[in-house]
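Just dropping this structure here.
For this view, one protein chain was removed and the others were kept in their places.
Going by the order they are written in, the chains are A, B and C; count residues from 1 in each one.
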Amino acid sequence: MVTLAQVLPAIILIVVIFALTMLVALYSTFAERKVAAFIQDRVGPNRAGPGGIFQPLADGVKFFMKEEVIPVLSNKFLFILGPSIAITASLMTGVVVPWGPDITLFGKTYPLQIVDIEIGILYVFAVVSVGIYGIMIGGWASNNKFSLMGAIRASSQVISYELSMGLAIIALIMVTGTLSLREIVEQQHGWHWNILYQPVGFILFLVCAFAEANRTPFDLPECETELVGGYHTEYSSMKLGFYLFAEYINMFISSAIMSTLYFGGYNYPGMDAVNEFVGPVIGPLIGFAVLFAKTCFFIFFFMWVRWTIPRFRYDQLMNLGWKGLIPLGILNLIATGAAVLYFK
Amino acid sequence: MEALTTRRKVLEQKRMTLLERIYLPAIASGMGITLRHFFKKKATINFPEQQRPVPRVYRGLHILNRDEQGRERCTACGLCAVACPAEAITMEAAERKPGEENLYREEKYAAKYEINMLRCIFCGFCEDACPKDAIYLETTFAPANYNRNNFIYTKDMLLLGAKREEIKPPLTQ
Amino acid sequence: MLTSAFYFIAFVTVFFAVMVIAAKNPVHSVLYLVLTFFGISANYIFILDAPFVGIVNIIVYAGAIMVLFLFVIMLMNLNAEAEHRKSNAFLIVGAFAGGSLLLIVVDAIRKVDWKSVSGQESSGGAIGSIKVLGKVLYTDYILPFEVASVLFLVAIVGAVILARKEKLPLTVGQISHPVSES
Partner (left out) sequence: MPNIFQTVPLIHFVYLSALLFCIGVVGVLIRRNAIIIFMSIELMLNSVNLLLVAFSAYRQDPPGQIFVFFIMAVAAAEVAVGLAIIIMIYRNIRTVDINELSRLKG
């Protein structure tokens, strides 16, 4: 049977990663406001604590204290279920990401990954596709036309862009020959980052990640000018907070997955020499810090794009997805296949 | 038609070229612009600590003036209230009793004088209307408050030398 | 532990399956069906050691097919009132027919000599892994695979043609809106 000593490292890792995810999501809201302010020549929130560092806590407290409104004609159970599914699904994605190389503590080696499943990428896909239900259920249960429109837009957008994302990933898999995220990272040791082999695939993946995370320029499901608040129009208090939180967690996880798939994850040039120098405890932590830095860069990139590019129109979104990205993905697939055949 | 100015820009709506249709160069240049703004000097003034200087003729909070001997100048004639476009000023007149000559300059004075600062538009018409040079607009302004009632400034807040909360921005010459 | 897990998952799956046909509101039906599929996928992943099939089941059924159902129901606004309940007699007859079918199937299952079918020892190699499945799929079953892709193409074209709004000549009482073809 499984003993506590065997599960304990895994449980600690799960708690740490969940806490980290929540913390990053919390501070992403702060970073978003700061980035927006800086790009617009303002300074952003700077009152709560030094430099506004406690602003997310203040926001969180405000969310908890706000009045909870549940529309009379809504479906109460589904109304509560919606945000719960959204946040659960986005938290579950982080499970398969390898956060660092194996770490050696007290003479034992532990992996810095909660589970290494053979089909890690597919798992991510499955969880993301379940996440749509959070939006659809919430939007429908609100019994509000704007919410319903937002929900339908969100799901059709996610389904359409999942296709081209899948095509981008298939091309990547042709290069790597495995679906396990850990193996993909191990293959990119040193400078062999997949971005060098799959630049088009990366751009495809990046655009689709924006669409999947409902970020500008593809934030049609919640665009204020047309749909009030989109699928979360009727939500208030912490349930609204859950939806917003889920969005930021999605952004964090997709940034982490992007760094893992295309930018070498926790690998960095000269890694072996550094590892020999600092030993098996600090080395993995540096690897983790490198992955975290890459992830933070992508989170910044998400925000940077948000405050630069205006929102697409709905028909433009669908045109881009079906007539632009999917053919491009297929071409990329064919080219990659030919290259793999030729070089083997 | 002949163009009236040279500022007019003719918008050409032709089909986009392939390079324009893949959006990426345009997106990259746009992101360059926003990144440049990221490092620009911020236009924000951190209000309570830093303040924007105001000119000497700035029309801020009102003050009820006194004469050289410290007597109130206001005679409660009501011209300021009549002139006020926002109807922010109310007053009640009273007659000066014997022995109060050191307080009020003339036989009639304002027993109550109130300005609702939420109604006031700081136009300065009251200052123009006053025949006794009793009301002036200072270069200070009222701080925020949690209660609407606290914005009704009574006479003891308005009189010169009265203790009142106000924000004094630096003056330009 | 896995044994009781199987019975638990089986019970939950059957319960949700019953709720699919018992729920009044079509949206609830869809959600119960999603849960049923999760139960079946859990069987694949945890009990039958076929994680790939399980994950693909979630992606395809829960992620795509059921979302389509939800889509259609939400867009057409088919709420519970749309359906008049059938008479009780009809329900009983339906349940009776289903029950008899179950009895027949169960009886047939009991007659089979399972010793000749089951009892294969696990050879250790996970047959549910992508390596094994991929090899079989792309060698022995390459022709059906290609045929399936053609089937998909046909289905896409067929669905688009069927669901497209036709530009009919205007009849009385019909609201026309300019159809912009891109």
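Things worth noting here:
Simple rule for what comes next: a residue touches a chain if its C-beta (ideal position, glycine included) is under 8 Å from a C-beta of that chain, and two chains touch if they have at least 3 such contacts.
Source: prediction; values computed, not measured.
Taking the complete complex into account, the chain left out of view touches C.
Considering the complete assembly, subunit C touches the hidden chain via residues 1-3, 6, 10, 13-14, 17-18, 20-21, 26, 29-30, 33, 36-37, 40, 43-44, 47-50, 52-53, 56-57, 60-61, 64-65, 68-69, 72-73, 76, 78, 82-84, 86, 90-91, 93-95, 97-99, 101-102, 105-106, 109, 114, 117-118, 120, 122-123, 125, 127-128, 132-133, 136-137, 140-141, 144, 148, 151-152, 154-156, 158-160, 162-163.
The rule is short, and it goes like this: only the chains that are shown with their structure count from here on.
Taken pairwise by the contact criterion, the protein chains link up end to end in a single open path, with no chain closing the loop. The mean-CA centres of subunit B and subunit C are about 69 angstrom from one another, to the nearest whole unit.
Mean C-alpha position of subunit A lies 48 Å from that of subunit B. Residues of subunit C in contact with two or more other chains: none. Of all residues in subunit B, none touches two or more other chains. Contacts from subunit A toward subunit C in the complex involve residues 78, 117-119, 122-123, 125-126, 128-130, 132-133, 136-137, 140, 148, 151-152, 155-156, 159, 162, 179, 315, 319.
Residues 35, 38-43, 46, 203, 304-305, 307-309 of subunit A touch subunit B in their complex. Partner subunit A is touched in their complex by these residues of subunit C: 27, 31, 34, 51-52, 55-56, 58-59, 62-64, 67, 70-71, 74-75, 129-130, 182.
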